[in-house]
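Just one protein chain is left out here, and the rest sit where they should.
Note that the chains are named A and B in the order they appear, and that numbering of residues resets to 1 at the start of each chain.
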Amino acid sequence: MTGQPFDYFWLGKLSIDSLPFVEFIRDPNSNTAVGAFAKAAAIGGAMGLMVLLTVFGKWRVFWHEWLTSLDAKKIGIMYIVLAMVMLLRAVIEAGFMRAQQMLAVEQPGPLAPEHFGELFSTHGTIMIFFMAMPFLIGIINVVMPLQIGARDVKFPLLNAISLALTAAGAVLIMISLVIGKFSTGGWSGYPPFTELAFNPGAGVDYWIWAVTLSSIGNTLTGINFAVTIYKLRAPGMTWFRMPLFSWTALCTSIIMIFAMMPLTVATLMLALDRYAGFHFFTNALGGNMMNYTNLFWLFGHPEVYIVILPAFGVFSEVFSTFSGKRLYGYHSLVFATMAIAVLSFCVWLHHFFTMGETADLNAAFGIATMLIGVPTGVKVYDWLLTMVRGRVRLTTAMLFSIMFMVTFVIGGLTGVILANPPVDFAVHNSLFLVAHFHNMLIPGTLFGMFAAYYVWFPKMFGFRLSEKWGRISFWCWSFGFYLAFMPLYALGLMGAMRRSAQWFDPQYLPWLVVAFCGALLILAGLASQVVQLWVSIRDRDTTRVPGGDPWDGRSLEWSMSAPPPEYNFAVIPQVHDRDAFTWMKKNGTSYTAPEHYEDIKMPKNSIVAPVICALTAALGFALTWHIWWLTIASFIAVWATVIARSFCQNTEETIPASQVREEHERWLRSVKALKPAPREHETTSANQGLAEVVV
Amino acid sequence: MNKIRKYSRHPGLNMGSTDPETHEAAETLLFGFWVFLMSDLVLFALLFADYAAQSQHGVAGGPTPGDILDLKNPFIETMLLLVSSFTFGLAALAMKYRQDRTRLVFWLVVTFALGAGFVGLEVYDFTDMISKGHGPQTSGFLSAFFLLVGTHGIHVSSGLIWLLVLLVQVFVFGLNRNVKTRLMRLAIFWHMLDVVWIGIFTFVYLFGVA
Partner (left out) sequence: MEMEPDQLPDSEAEDPRQEFREYCIGGILAVLLTLAAFGLVASHWLDTLGCLMVLTLLAVVQVLVHFRYFLHIDLRRSHRDELQLILFTGLILFLMAGGTIWILWNLNSRM
């Protein structure tokens, strides 16, 4: 728009102003300083990673062992790393937001309102699409194939491509921090505010393409997981012998298959409005923004259950494992999960009770919303009864799970309050709502993912995480959560609206100060997790678990070495019981050599996924900045890559039976040399991954 | 025909005992593709719902469906797509029973020609509407119309490209298992697009005119 036609052809809407630090140099103040700090952190982080890879000469390993790998466990770990990096950014942003709101009572805060708008938009978008989703998909990738007795997911290349698309979206969001500005439309991006008429900049386009890429990736993931669970279960693993985490993985995948599409449709329609002058959600010529709201929440509500169901699965495994007991009410938990999955498609209107529909319609959806409380309540009782008369061990994972239960029930109660349309009219769009959904998602999703991280980390890497630093982070996160979000309930009832960059009521101040302290405590929790990772890697020789079963686990993923071999199982096991591995331990069939081994076919590494990641990130960037030559080139290149791949014939390699035998027997010998650890020494170096069998 | 091995059936034409190995491989692959198609159906369902609302509420003083839709070309398009579904079936039968490359390629080429005719006619219709000032920028109704019908058109076009790629693969690789299962997947994709088109000609064109 500003440059010469020549520049416009090559660079689109990019200009000097979109470069990093230009704003800060032109006008240094608190607002631009925070922006410059963020840009410096992002650039520094990327450069630091490259320097480290170069200094340690790890580029080759990084490429061959990770980026091109089609192993579900490695793809899962990459998902989790992506999620943690994005979590770091989004929590720091949250800290800035709490500081701004505390400092902006009856005066302008340190950040400009536009900048504050970018912060809450990236915070929400990252937390949902680039933290929660990758985290849970990563955990499912690592655990689910092991749990159901499969060697891999059904479509390994598709799995890598899903990761590539999600990563490309994350790359776009990180680029938006450095070049240009992000959307100010919130994570939900409601038009008409996000339409061209009100938001001509590139920010909304960054949001559209980042979200679209990740939503396509997630749809493909859902298909992949569902087919894997349907078709690749080990012999004897009937539906009702499947561990609960795999059940929740299945239900989440099914929701993903159906619910990501409305989001893709909504963002693409918004893109058509912005790029091609269509009238879907505009104010003029028959556009209807309510249409967007409807489509967005058709996705948005099921999304809540996409991110929460796998956490429910994790808690089920944790309560059962660390109480040393069979899961109570297994069938009711399965049916409750299915009920939640179906009900999640019946309640989306409660996100826009105030849009102006009739009371009948609101009542219908209000009742449906309250119904979800029933299966969720069933689950809470099942978990409680799993702990009753168990030998409960309060490890970090268990602490997070118990804190989840207490906190989540409080959040659920405020949810039932909000499900009343008349009450919703009073508090909608206020900080009460913000408090409510953080009260669901932090214990519900984040604590679940943390618990999963602590439980399965030894399986992924072969050594345990530091228990001491885990506990420190647990207490910081828990107290931090209550301090940061309970005041928001009060503020919401006092009339404070969400996403406000400035306040005019001095009564808010004490509450905002408390909330800011909570945010600091949460940051401390996050910092202690970074320390924990560092300490655990440093001391890894004292926490190794070569036996592969550090927690006296009950399902199949604990039955092989840690980390597991590429092919997961030397021989696909026969399943006899719901707690398949416990059954094997009690019947003495764990750690035994099978009669004969067979050749195993595994997919070869492929460069397709990293290529698609680079190309789709380029595509998103080109679309955002209207660089049409790059748009067309990268779009064609993506499909050319896919078609070229379809001409590859040798995509599998065979691991000979002799090699499998040798590796398996070597591991069995090493297990024989281990001393079984009683549970009271679970968190000490006596735990070498072989559990004492109590008959 | 006394077979001991019994086969479960997946969507589309089953290879069954004519090629048991491919049948077994196809079973899971087709299930996966079928799941994808269900997800794709959600896309169309949403566009239909959007069209249902916008064609009534989003006219904005512009032309209504009754003003600008006529039935002649949609009828020809319907027949082209329907016959192409049938010829794809004949291609699948040629692949299953005869292992006959010439016959398979013949029916695939016929299918391609019919599909290309469909897309060509649709593009002609669209340019005609735009030249008369009834482009997608005119009103919410026309935006929804172009999106729904255009999305279907893009699906058919990508099916055509896919068909071309597979024709090349039939020549390069012969009728191996990969090529066969890919043709089976393209077949159910193609039939499913015809199913979606039933919805379009009924709810967009016929409802619009009636």
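FYI, a contact is a pair of C-beta atoms (placed from the backbone, for glycine too) under 8 Å apart; a residue touches a chain by one contact, two chains touch by 3 or more.
Please read all numbers here as calculations on a predicted model, not as lab measurements.
Engineer: Missing chain touches which shown chains?
Structural biologist: A, B
Engineer: Which of B:42, B:163 or B:183 sits in contact with the chain that's absent?
Structural biologist: B:42
Engineer: Tell me which of B:123, B:168 or B:195 is the one touching the absent chain.
Structural biologist: The one listed residue touching the chain not shown is B:195.
Engineer: In the whole complex, what residues of subunit A lie against the chain that is missing from view?
Structural biologist: For subunit A, the residues touching the absent chain are 230-231, 238-240, 254, 258, 262, 288, 290-291, 294-295, 298, 342, 345-346, 348-349, 355-358, 361.
Engineer: Give me the subunit B residues in contact with the hidden chain, please.
Structural biologist: 1, 3, 5-14, 16-18, 27, 31, 34-35, 38, 41-42, 45-46, 48-50, 52-53, 56-57, 71, 75, 78-79, 82-83, 85-86, 89-90, 93, 96-97, 188, 191-192, 194-195, 198-199, 201-203, 206-207, 209-210
The definition used in the following text is that only the chains that are shown with their structure count from here on.
Engineer: Using mean C-alpha positions as chain centres, tell me how far subunit A is from subunit B in Å, no decimals.
Structural biologist: Distance between chain centres, rounded to whole Å: 35 Å.
Engineer: What part of subunit B is in contact with subunit A in the complex they form?
Structural biologist: 28, 31-32, 35-36, 38-39, 42-43, 46-47, 50, 53-54, 57-60, 62, 136-141, 143-144, 146-147, 165, 169, 172-173, 178, 182
Engineer: Using the touch definition from the top, list the residues of subunit A that touch subunit B in their complex.
Structural biologist: 154-155, 219, 222-224, 226-227, 230-231, 257-258, 260-262, 264-265, 269, 272, 276-280, 284-288, 291, 295, 298, 643, 646-647, 649
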